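One structure coming up, written as structure tokens, with questions to follow.
Yeah, one chain of the complex is gone here, protein chain that is, but the others are all in their spots.
We just call them A, B and C in the order they show up, numbering each chain from 1.
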Amino acid sequence: MYAEQFILTLSCQNRPGIVAAVSTHLFRAGCNILEAQQFDDRQSDLFFMRVVYNFVESARSLETQRSEFVPVASTYGMDFSIRNRSERQRVLILVSRFDHCLADLLYRWRTGELPMDIAGIVSNHPRETFAHHDFSGLNFHFLKISHETKQEQEAQLWSLVQSTGTDLVVLARYMQVLSDDLAAKLSGRCINIHHSFLPGFKGAKPYHQAHERGVKLIGATAHYVTAALDEGPIIEQDVERISHYDTPDDLVRKGRDIERQVLARAIAWHLDGRVLANGSKTVVFRD
Amino acid sequence: MYAEQFILTLSCQNRPGIVAAVSTHLFRAGCNILEAQQFDDRQSDLFFMRVVYNFVESARSLETQRSEFVPVASTYGMDFSIRNRSERQRVLILVSRFDHCLADLLYRWRTGELPMDIAGIVSNHPRETFAHHDFSGLNFHFLKISHETKQEQEAQLWSLVQSTGTDLVVLARYMQVLSDDLAAKLSGRCINIHHSFLPGFKGAKPYHQAHERGVKLIGATAHYVTAALDEGPIIEQDVERISHYDTPDDLVRKGRDIERQVLARAIAWHLDGRVLANGSKTVVFRD
Amino acid sequence: MYAEQFILTLSCQNRPGIVAAVSTHLFRAGCNILEAQQFDDRQSDLFFMRVVYNFVESARSLETQRSEFVPVASTYGMDFSIRNRSERQRVLILVSRFDHCLADLLYRWRTGELPMDIAGIVSNHPRETFAHHDFSGLNFHFLKISHETKQEQEAQLWSLVQSTGTDLVVLARYMQVLSDDLAAKLSGRCINIHHSFLPGFKGAKPYHQAHERGVKLIGATAHYVTAALDEGPIIEQDVERISHYDTPDDLVRKGRDIERQVLARAIAWHLDGRVLANGSKTVVFRD
Partner (left out) sequence: MYAEQFILTLSCQNRPGIVAAVSTHLFRAGCNILEAQQFDDRQSDLFFMRVVYNFVESARSLETQRSEFVPVASTYGMDFSIRNRSERQRVLILVSRFDHCLADLLYRWRTGELPMDIAGIVSNHPRETFAHHDFSGLNFHFLKISHETKQEQEAQLWSLVQSTGTDLVVLARYMQVLSDDLAAKLSGRCINIHHSFLPGFKGAKPYHQAHERGVKLIGATAHYVTAALDEGPIIEQDVERISHYDTPDDLVRKGRDIERQVLARAIAWHLDGRVLANGSKTVVFRD
């Protein structure tokens, strides 16, 4: 009981007394604060907070916790969320032909490094493409797509998201652009890995563009998906050094290592309530 | 008035209610929390916190702020400190022959990047060693040292620390080992830059040791000085990649860039109340 | 035919004319130099070179190439090796309970990123430990070990190395120390990943040591195995930033990402003839 941890995240217009109100409320409710991070965005005058707490004695139910927090939230006009930290979110992984991110996510899931349930694996390529992967206990869905069937395929996808109770959709090198409609439905819960350091090289074949331009570093970007595919709020980025010796193929190869790390970090932070939306940007309370 | 910011840092045995007590106290005192970081060390069960706040209306004096906080501190057995963030600390810089850290600190001080007052510059080398440096408005002290005069020189040094109201002593490649006695007197307010990635290569000529061993990365370490010179609590470290092409001289050259950056970061964080002692380690609330 | 590439590596006492002799020889033999790197170690006065070449017309056999190079090698007292670049080396992977490096190596092998043949996988843990790995087409050997059976187990291991024609043994988090005898037999063709930034923390549980010391970066080291396990010539190292928030478990988790990357790089360079022994150090002609 004591060990159960809860994550409270909130945002609101900034004004004095928020931290006092939140921490006093938690103290009176019998809670012990384990982690707390906050951020005042002085440009937008918005306030963001993440608190991890447990109960000194027996824990109240999530419903009770939420309803008891409503008065605090109302006073300050907060958007808030309270989750049980150990309750695993359900993640649907979408992948096309390149499976390095998929392989990485499955490994981190099996070791417990990524504490999530896999709601399913969806690909526009058939099961054979992933012959060497152990999908035992996992549901694989081959959702073929063509220009004509895109709308229909997305309907199937959306139906899968709903039927599986998916909390988060991960585009793990899924090379199909989501329609604006689907992107909107998945707003704030769909993470894409862009195989380039944005906004450097948007569009197709970014590593070839990077090679053409003669840059000395390449990178990858994990971001939330919005209607404009490459333009969603950035969660994480990283780079690796390259040189004139590297061919476009070398860049692709070196890029794989960055992509899988950047994506894994972004997912881990999202699952742990560390990423808060802030307009077209994010607030990331890193560990 | 409104713009004045204060930094509260504290540590104590962990128990529920600390954040609530601190934030409620600040709210009632008319304060607005601008930044807050906390850390529960679950190994030692100690709690660390740093809060930056200002006053919504007119600010109270530092004395009043401190005395009003005493009851909170007593209840939880806190060590605490409250400072005016814009009140510049007085920094005494000690340097020997290698002046790259000195040059860097002076530059960052002049641009305002390091908001400090320079209490003086002390060297065991004469003013000519630093001919190209502009020391206008600064006090330079040539404190010669030899095996015989070490005790006497340290007495002069200590007297200088006291007469100048020095808050922080920086060993900016000062190649003399402080006596245990002086190190103890400066405990928690003397930062050294060790020209190596500790604990890899202690002792003399660490870059030559690194070259001999054939390592592929070299680094630097900024730490608080304790009686055991290379063993004080680490504040910051960084590395740079090297190869078989690099001679020991190349390592020394590449090391200079890391040293000055690592030292500058450590000082900046110390000045902003971001570094809290935690036994033989530090808690660093990075920006 | 034209596409076949050969790798010549050599080392000798330095003196004028080596590059001319080698390149003239290759030119007269009908070769086209594709890559060439060299290094004069001015401390030891040794010269190291790696040349990749192909044939403008039809290629000669490896035996012919080698025998034709002998006069050049004799003149300069060279140690040399000529290999067909596309002839895959046979790699025997040894692993204990932690399988993150194994998983990574298998993935890079399947994608062709590591162009090698896997001579077998050996563990002191049974097949079930690796239940989720696809070992189809691979030979797995469970070689149990205890204090009493160590000598016997190593005999089995050595016999396996010989019977499988193993070129390179990789200790992919194999937690058994090789005997001096076996280490000597595998000299220059056994790579270990040490889960720490050497020489920082040798011995057991280096991440716990690092946590205890409060360092701000952790790292990993890939090195050739010699009788003194942690002291062999270093091939590659890398680090990751940590903070006071990280528990020893977090260090272990973050360490996994560095370990697998550092090991994969070291193997890739070894396979491509980029790592030359230089006493207790290495010369690494990075790509």
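Going forward, a contact is a pair of C-beta atoms (placed from the backbone, for glycine too) under 8 Å apart; a residue touches a chain by one contact, two chains touch by 3 or more.
This is a predicted model, so every value here is computed, not measured.
Note on the undisplayed chain: of the listed residues B:R15, B:R110, B:R127 or B:K144, the one touching it is B:R110. Remark: the omitted chain is touched by one listed residue; of C:C12, C:A36, C:A73 or C:A277 this is C:A36. Checked against the full complex, the candidates A:E154, A:D167, A:E236 or A:E259 give a single residue touching the omitted chain, namely A:E236. Residues of chain A that touch the chain left out of view are 39, 41-42, 197-201, 213-217, 219, 233-239, 243-245, 247, 278, 280-284, 286.
Residues 100, 103, 107, 110-111, 113, 132-134, 136, 245-246, 250, 253, 256-257, 261, 287 of chain B touch the missing chain (whole complex, contact as defined above). Where chain C meets the missing chain, the touching residues are 15-20, 23-24, 26-27, 30-38, 40, 56.
The criterion applied here is as follows: only the chains that are shown with their structure count from here on.
The touch graph of these protein chains is complete, with an edge between every pair of chains. Summarising the inter-chain contacts, the pair of chains with the most C-beta pairs in contact is B-C.
With rounding to the nearest 5, the Cα superposition of chain A on chain C corresponds to a rotation angle of 180 degrees. Rounded to a whole number, the gap between the C-alpha centres of chain B and chain C is 42 angstrom. Distance between chain A and chain B, defined via averaged C-alpha coordinates, is recorded as 37 Å. Multi-chain contact residues of chain C (touching two or more other chains) are listed as 245.
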